[in-house]
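Can you keep this structure in mind? I'll have questions shortly.
Here the complex is missing a single protein chain, while all its other protein chains stay put.
So, chain A:
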Amino acid sequence: MVAENSTPHLHSAVEPKQTLRRRLDMFVRAAMPSLFIILVAVLLSAPFGIPGQAELQFGIAMCTVWFWAFSRPRSMPALAVFVCGLVLELFSFGPPGAILLSLLVIYGVAHHWRYGLSRLGFVACWLIFSFLAALASFFQWALVCLHAFALLSPAPGLFQAALTIGIYPSLTALFVWGRRTFANPDQA
């Protein structure tokens, strides 16, 4: 059930005219997930003083890439993931490259298994995502330890993994609605 071109009333033989405005609209709708990640990266790097801001940055990016990579890969190409990862790297202060690599790996898994994942239920997807998020957090913690040359407390990594896993359902609800409406290029 890959969601591309699934809106029935748009399968008419008469296609709307490809005006510049329509193309732009389509592009913005397709780029909505990437724009969302960049917006979140910039917003959450502001000094609001909210606890868990950096972890939320990572968690939202992971959920977004995971969801769109298997549910509508056209809205989340590898290059967009890379650019989003770079922006995240710029506006975060963790070990360099960790978020970018995590995003690319989770994108690779989701993209490679997209047909299987689409057939699986929400809970199964969530479980696989949870495992990957925990793995990515562990990788980040290991990199931080390597940078510090010391065995640091794994608590921040566990918190990040828990937060990432915890926000996935609510973000999925938002994305499922967005996939039908504001982030659907077919509705342009």
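Just so it is clear, contacts are C-beta pairs under 8 Å (C-beta built on N, C-alpha and C of every residue); 3 or more make two chains touch, one makes a residue touch a chain; residues count from 1.
As a convention for this text, contacts and distances are computed from a predicted model.
Entry comment: the absent subunit's protein name, as recorded by UniProt, is "Cell shape-determining protein MreC", drawn from "Cytochrome bo(3) ubiquinol oxidase subunit 3", "Branched-chain amino acid transport system substrate-binding protein", "2Fe-2S ferredoxin-type domain-containing protein" or "Cell shape-determining protein MreC". Between the chain not shown and the residues A:Leu100, A:Ala161 or A:Ala183, the one that touches is A:Leu100.
Mapped onto chain A, the footprint of the missing chain covers residues 42-43, 45-49, 78-79, 81-82, 85, 89-93, 95-98, 100-101, 104-105, 107-108, 111, 143, 146-147.
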